[in-house]
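Here the structure comes first, spelled out in structure tokens, and everything after it is commentary.
Only one protein chain is missing; all other protein chains are in place.
Letters are used for the chains, namely A, B and C, taken in the order the chains are written, and counting of residues starts over at 1 for each.
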Amino acid sequence: MSIIIDLNSDVGESFGAWTLGDDARVLDYVTSANIACGFHAGDPQVMLQTVRLAHDRDVAVGAHPGYPDLVGFGRRAMACSPQEVYAFCLYQIGALAAICQAEGVRLGHVKAHGALYNQSAKDVTIARALVQATRDAAPGLILLGLPGSRHETAARELGVPFAAEAFADRAYERDGSLVARSRAGSVLHDPQEVADRVVRMVREQTIETAEGASLHLHADSICVHGDNPAALAIVERVRQALDGAGVRVGPLRDVLSL
Amino acid sequence: MSIIIDLNSDVGESFGAWTLGDDARVLDYVTSANIACGFHAGDPQVMLQTVRLAHDRDVAVGAHPGYPDLVGFGRRAMACSPQEVYAFCLYQIGALAAICQAEGVRLGHVKAHGALYNQSAKDVTIARALVQATRDAAPGLILLGLPGSRHETAARELGVPFAAEAFADRAYERDGSLVARSRAGSVLHDPQEVADRVVRMVREQTIETAEGASLHLHADSICVHGDNPAALAIVERVRQALDGAGVRVGPLRDVLSL
Amino acid sequence: MSIIIDLNSDVGESFGAWTLGDDARVLDYVTSANIACGFHAGDPQVMLQTVRLAHDRDVAVGAHPGYPDLVGFGRRAMACSPQEVYAFCLYQIGALAAICQAEGVRLGHVKAHGALYNQSAKDVTIARALVQATRDAAPGLILLGLPGSRHETAARELGVPFAAEAFADRAYERDGSLVARSRAGSVLHDPQEVADRVVRMVREQTIETAEGASLHLHADSICVHGDNPAALAIVERVRQALDGAGVRVGPLRDVLSL
Partner (left out) sequence: MSIIIDLNSDVGESFGAWTLGDDARVLDYVTSANIACGFHAGDPQVMLQTVRLAHDRDVAVGAHPGYPDLVGFGRRAMACSPQEVYAFCLYQIGALAAICQAEGVRLGHVKAHGALYNQSAKDVTIARALVQATRDAAPGLILLGLPGSRHETAARELGVPFAAEAFADRAYERDGSLVARSRAGSVLHDPQEVADRVVRMVREQTIETAEGASLHLHADSICVHGDNPAALAIVERVRQALDGAGVRVGPLRDVLSL
């Protein structure tokens, strides 16, 4: 049996006159696009263009809802109630779903952005709001999130398909959490090192922690970035390494056998 | 054959801590709710609550997209390109569609708000953008708009079902346009006078113009307001007068025999 | 020596088409107006109109900056850095200062709004950012805040005049903090009871806690609300009671002998 893994990236993060990232290029390498939905980044035209870019490359489209915080890029924790989170996730997913509908594209998954990702990973009431919106916005959406976190708990509870993601370029602690960005060595920059780690993650379901121990890690998808040339160099190398190792890079739906 | 007419009203125009209008009451009288979608008014929670209010009263739900101008309540003309209008209408309609989906409600129609309504009534490129978004966001949506305007032109061109609306409380010019709000007598305030006009509009398809002439006017729906007690008094009287005159007040879909 | 106290109220909280509170009436009773600055409420025209209303009634004008969260009315905690808080407070205070300049009014004080008030009361880094912005935006501004909190700490540290406020209609714990709104009895509704408490606060510098103990409390200003008829009834009664008790109700500058 061949191994299959999804590669996902956050795209569509431009806004109005402002461009962020090189979506056309990163979408050449990944199989899932998490498209910003206008609250922390993205605007309706950017969303439409990004859906088209993904569709042209046969990349699966997902919604990437975030907090209503444009100036903070959705990275600042906000004390929103579960009711608020539910409603604004539904809103954002629906906005993208209509754009997909117009382009003849199936909306396939949802991944929370930034502080919403982090808060829903820790707080099950926020996670449930996110998962309920995922379940209610359209039938069959997959939640893409952090394995072992409240993302997974809430998705299992509510019967929403869950896909686990790992981070190509981040150092891990022994408990499977990410080393805080404030610590030295938390983010890896060498393309070959990252590519080697990803191949090992996928083939052996293990990763070496910051302290050198071996950690079991199951991932359905690997998150990569395309917001600068160095990030793109990593994506390219990761994709080549996976292809070279005989790993099939394919959409979440195939990984989860849905 | 009995006559049937729809009554529509703009609702869901509250935002965050700010309340506008008495939606629960106006929804007791109308058959179509045009729900603001967050760009000029409405927020995700208000949208959800308004869909529930409409659903509870068996009132048909429509999207009421507007310009991205919260402080101007979507009433200020903006020089948006057709591409911009298309994308932000798709976005807004989709956001409401997902909320409807979550509540088990069918989204039935689209009516533009404020300056977008006025500009799309006059400019066929804007009208086409609105109608294309209506057509592309979900199958079978009806465009509710101004008869004889570019709303109707574009809907006919693109094969989108069109419902014509008349205004209960506005004075008409001889050419069927509305008397400008800046002129005296442009808005009618007496509930009985408005109710009598509406009954005549519906039964005889005529209306008396500001100058006293008789004007032919076909309407599938009558637009009423609920944003203040005087407006509500008018809605109540109009509904009573229609019921009393044996006119069936029913949803757009029935009026258009869809 | 006569006793003197300031009465302050949050005003200018309307936005665009949405009206909140009856500013013209509450400004008949208070001596300090905390005017929202466009981030959580208020827009430039509302700010201008509110400065005029205050000026007409000889009410001192202060800035009421809040988090950039319109839909949440600035009530949701946000993880903003001190640098962010400093910059957006400076921005909001300056915006109001120019409107005051245009109207020939002296901007006199700053009071944080909602979640920014609460977070700066607890977190000294946020409090310092608020106080630095108060100090840097214009010479001589007073910080109005919670006595014994980080508001006071930071103001003393940075040499900014501090005015302590008490809440007319809130129950107090033994340590001088407010009883949480979620608890029964946390908000007082009887105008006479509130008025009696305020007179005692001012004359005896004590207040009865929720448990019936007597608590020492020094206040330079009493915060009252005007956002509904019941709140206005309380303001009116409080003002009458103070006038009747021979307490002079006057501006912060006089209370602090600046």
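Assume a contact is a pair of C-beta atoms (placed from the backbone, for glycine too) under 8 Å apart; a residue touches a chain by one contact, two chains touch by 3 or more.
These numbers were taken from a predicted model, which means no experiment stands behind them.
Considering B:Ala24, B:Met78 or B:Val187, the position touching the chain not shown turns out to be B:Met78 (whole complex).
Touch with the chain omitted from the figure is made, among C:Ala138, C:Ala155 or C:Val199, by C:Ala138. Residue in contact with the omitted chain (choice from C:Gln45, C:Gln192, C:Ser214 or C:Asn228): C:Gln45. Shown as candidates are C:Gly94, C:Gly176 or C:Gly250; the residue that touches the absent chain is C:Gly94.
Here one chain is not drawn; of C:Glu13, C:Asp69, C:Glu84 or C:Asp169, the residue touching it is C:Glu84. For subunit C, the residues in touch with the chain missing from this view are 38, 43-45, 47-48, 83-84, 87-88, 90-99, 101-102, 133, 136-138. For subunit A, the residues touching the absent chain in the complete assembly are 13-20, 41, 43, 70-73, 75. Where subunit B meets the omitted chain, the residues involved are 68-69, 71-72, 76-80, 84, 115.
Here is the rule we use: only the chains that are shown with their structure count from here on.
Our note on geometry: subunit B versus subunit C, Cα centroid distance of 42 Å, whole angstroms. Rounded to whole angstrom, the centroid-to-centroid distance between subunit A and subunit B, based on C-alpha atoms, equals 40 Å.
Counting partner chains per residue, subunit C has residues 71-72 touching two or more of them.
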